[in-house]
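Step one of this worksheet: look at the structure below.
For this depiction, one protein chain was excluded, whereas all remaining protein chains were kept in their positions.
Showing chain A:
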Amino acid sequence: MKLEEVKEILNAEVLCGHDRLSEEVNTACGADLMSDVLASKDEKSLLLTGLTNVQVVRTAEVLGDIVCIVFVRGKKPGPEILKMADSASIVIMKTDYPLFIACGLLYKNGLDCGSEF
């Protein structure tokens, strides 16, 4: 699924990485625990979360396979987060949907969680 489609399905606002919306994402995970994201066995390319601290971007950066972070429930990340995401080439979006609905909409539209969970 292209990030452009993710944006449309979630009615999301792109806050960082407008020029990279043609990039593909194959798997996604929704989590508020970065420990769970780090413990996931397979590569995830999209992260949906309600947490808005710099550690979210740092976790994505360290994993290296997350190309986009979607902040749910209308939460807006601060400028420090956007700056860090920009330098790590990570696309940032925000959606008004809560985590459960956002994940459900993407799943319904064909985005899966990968081979293992």
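Everything below uses one rule, namely that contacts are C-beta pairs under 8 Å (C-beta built on N, C-alpha and C of every residue); 3 or more make two chains touch, one makes a residue touch a chain; residues count from 1.
Throughout what follows, contacts and distances are computed from a predicted model.
Peer 1: Looking at what's absent rather than what's present, what does UniProt name the missing chain, "Oligopeptide-binding protein OppA", "Sugar ABC transporter permease", "Phenylacetate-coenzyme A ligase" or "Anti-sigma regulatory factor (Ser/Thr protein kinase)"?
Peer 2: For the chain not displayed, UniProt's protein name is "Anti-sigma regulatory factor (Ser/Thr protein kinase)".
Peer 1: Could you tell which one of A:Q55, A:S89 or A:N109 touches the chain left off the display?
Peer 2: Per the contact definition at the top, the residue touching the missing chain is A:Q55.
Peer 1: One chain isn't shown here. Among A:E24, A:D65 or A:D112, which residue touches it?
Peer 2: Of all options in A:E24, A:D65 or A:D112, contact with the hidden chain holds for A:D65.
Peer 1: In the full complex, which bits of chain A touch the chain not displayed? Write them out.
Peer 2: Where chain A meets the chain not shown: residues 32-36, 38-39, 43, 49, 51, 53-56, 58-59, 61-65, 80.
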